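Missing here: one protein chain of the complex. Every other protein chain is in place.
So, chain A:
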Amino acid sequence: MPAVSKGDGMRGLAVFISDIRNCKSKEAEIKRINKELANIRSKFKGDKALDGYSKKKYVCKLLFIFLLGHDIDFGHMEAVNLLSSNKYTEKQIGYLFISVLVNSNSELIRLINNAIKNDLASRNPTFMCLALHCIANVGSREMAEAFAGEIPRILVAGDTMDSVKQSAALCLLRLYKTSPDLVVMGEWTSRVVHLLNDQHMGVVTAAISLITCLSQKNPDEFKTCVSLAVSRLSRIVSSASTDLQDYTYYFVPAPWLSCKLLRLLQCYPPPEDGAVKGRLVECLETILNKAQEPPKSKKVQHSNAKNAILFEAISLIIHYDSEPNLLVRACNQLGQFLQHRETNLRYLALESMCTLASSEFSHEAVKTHIETVINALKTERDVSVRQRAADLLYAMCDRSNAKQIVAEMLSYLETADYSIREEMVLKVAILAEKYAVDYSWYVDTILNLIRIAGDYVSEEVWYRVIQIVINRDDVQGYAAKTVFEALQAPACHENMVKVGGYILGEFGNLIAGDPRSSPLVQFNLLHSKFHLCSVPTRALLLSAYIKFINLFPETKPTIQEVLRSDSQIRNSDVELQQRAVEYLKLSSIASTDVLATVLEEMPPFPERESSILAKLKKKKGPGALPVSELEEGKREGGGELNGGADRGNDMSAAASNASTPSPSTDLLGLRSAAAIGSAGPSTGSLLVDVFSEAGPTALSSGVNDEGFLRDLEPPTESSDSLLIEAPGESDSEDSAPPLPESDELLNKFVCKNNGVLFENQLLQIGIKSEYRQNLGRMYLFYGNKTSVQFLNVQTKPVEPLVEGGAQVQQVINIECLTDFSEAPLLNIKFRYGGALQNITLKLPVTINKFFQPTEMASQDFFQRWKQLNLPQQEAQKIFKASHGMDIELLKTKLLGLGCALLENVDPNPENFVCAGVIQTKAQQVGCLLRLEPNAQAQMYRLTLRSSKDTVSKRLCELLAEQF
């Protein structure tokens, strides 16, 4: 007998539905629906009490209208009223309406809660289940507040019916997910774990979802579930296919529950108890064995169910990553699936193998399937599967197969689906860089990438190739030759023009000897692309042209002619026009010496984590990256050309923070690039602005205990206030606390930018810094005062060792985001004579470094002074002079502070007044200062007023130490 008999349908509903279906147009349908809505509204409003049948009919109609995509803005109250009915049918439809149509912030929740409370107390299992369903489906916070205490009781009470227990378990899970704070662990928790032993499989099925979620959050409290889960799993796996009767699905005993048990076990490390572990390994082996047995049924459901368990078992084996035997068996099994005729299995096998590729034990085994995977990439009909194949190729790539994989990915790119092209481009770029053995291969690969998929090549990719070419002398000539050839194609992508313009501008001289690529030929080639390009590319080309004038004086007349043409010098785009004007002027008035200095070849970019990787991380989310990135660093040690080990560590830092991107990973990534990049088009600079976009320099130091390693850590309380592009792996546990004298050292630099920051018997650290608006650049010089080498220096931006008596240099780019008072910390570690030296200093970056002087007349000054009259805007200190009161010295210091020293402003000529604006990214803070010396008492009174209280306070503190 069918459970739903068709004869008792609601005729009114059927008529309405068929009316709708007969509507010829959208308008007619809307008209019919509005008519019905009006009808229902009037029925609900009418005085006549509706019987249960009509209510049910109307609610069903509303549900149907909702399904068609129309808002339902009434009927909620009627639905709530149905909840308190004693009739099952009315209650049921009421609950249905509410769980479909009421969202968690509805005002009706309180009324609904009331009805639920009654039903939960009714002891009628059917009503209880309805109420529990409603809580689970709506899952609002108010509901959690009302029922989080009650439901655990229902769940573990001895006399609760099985069906109610099932619902209660899932209901509690939902509440725990929405409001974990309201679900208080207690006596019930231990009893919940024992539901794994429940006789009723349905109860176990529901409970296991709850236990898995609770275990993820509180692993220790639920540890006991491991042995229970193993024994339950073992009983299912070893049972005959008929033992579990109803829970046997196409000859597979309890597949769903088995999967869930295997998932639960993935929340924990391998069991410590030998007996439990033995039993589990036995289970896993049985599952792997069963996969080889002939199928008990030809139906796809049978193989699906069997393989669902198999894939979960393999995930668990990969998760444990400790049983080489099982891992290799798992890999072989997946290898079989790679060629299976079921597309689903091929898809899942590729996906699982991706994680398997990261295990040391199975990496090699995975690599043996490379041909199959490449074949999948070429021949799979389904883009989902091809995408998985591309992921797997990326994950299994290492030095031995990089050339093959990159070549295959490149050739696939030509036909790849649009949806995955950008990701493919990033992956190719990363692999090409990571495993580049010779850089001409790398350059070829990236240029090919631009040629094949230029539109999908993001800026990070072409910035990166330029950074690498600039940093490596050995590839520059080759790069120049290759781009020159690439540019000769009749149609080449704009990204190619950018790379070409940049590289020829820098290194065109390396190929100028060949008459086929003489300076003029190069120039004409570049210029032939000029008119097809967008403004930023044209700007870049103009910079390349001025570089040409320096490289090849013979091109000067031609290029000046171009710059002088109306289309440049009168270009409507202000950036282009300005460049044309400035470059023209520069080329005509500057002597060759000046030109050579201004247009000198770009200095090497400090090494940093590839921004491409950051981009891929961002695209895929931190969790989605194959773990192999981490492993790569482990396996290959320091052998990487580009500091692969470093990157591995970066990645681990990122991965450990996977859920919330930590500020440090951000620092390495795009945000910093964007921050500097956006500051790029400053008008004064000639070339720096173009290049600064490409080279936001950041330093990255290797984490190596034996190394000479410096971390820059912004102090935690101001970590967002000052952006230092510092290595992501700053490890505060490892750094010493700041030296006691670091504050004093810091104070030395308030009024000056250059000097010696730190010195002991071994090491001297010198500083040179320059600031412009909210940006700064600091050069750190590390001098080895001893006569022996500091060995094994692992930092990227410095040379790998510091010779006795020698110096290395490090550059830090600084951007002030908002005002701050704590200076960032500089942590230096190195090994000297076997002992690890660990020094933490305050980096002399203080808020006044971002001062822009402001000149103003006396009248203006006092007018502004008066405007800043709120008590918190002023900071004042009276203190004794500690360095004598030489007027010239005072003036020098005040000027060194960065603000403008205003003459003839204060009526008392003895006093000093200054004005300036502190530039931060977030805002500009105007500051006024007055220093009143009292020569007799040898005292000063210092008053600061600024629009921001923290700024006044900090400046006052800093300055009081200076006089």
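A few points about this structure:
Throughout what follows, a contact is a pair of C-beta atoms (placed from the backbone, for glycine too) under 8 Å apart; a residue touches a chain by one contact, two chains touch by 3 or more; residues count from 1.
Keep this in mind: contacts and distances are computed from a predicted model.
Here one chain is missing from view; checked against "AP complex mu/sigma subunit domain-containing protein", "GPI transamidase component PIG-S", "Glycerol-3-phosphate acyltransferase 4" or "Beta-hexosaminidase subunit beta", UniProt names that protein "AP complex mu/sigma subunit domain-containing protein". From the options A:Tyr268, A:Phe311 or A:Tyr412, the residue with contact to the chain not on display is A:Phe311. Annotation: of A:Tyr249, A:Phe851 or A:Tyr940, A:Tyr249 touches the absent chain (contact as defined above). Contact with the chain that does not appear here is found for just one residue of A:His133, A:Arg153 or A:His527, A:His133.
Only one of the listed residues, A:Ala115, A:Met128, A:Leu173 or A:Leu599, touches the absent chain: A:Leu173. For chain A, the list of residues touching the undisplayed chain reads 2-6, 8-9, 11-15, 17-18, 21-22, 51-54, 56, 60, 63-64, 66-69, 71, 87-89, 92-93, 96, 100, 103-104, 126, 132-133, 136-137, 139, 163, 166-167, 170-171, 173-174, 177, 201-202, 205-206, 209, 212, 246-247, 249, 255-257, 259, 263, 298-301, 304-305, 307-308, 311-312, 343-344, 346-348, 381-382, 384-385, 387, 620-621, 624.
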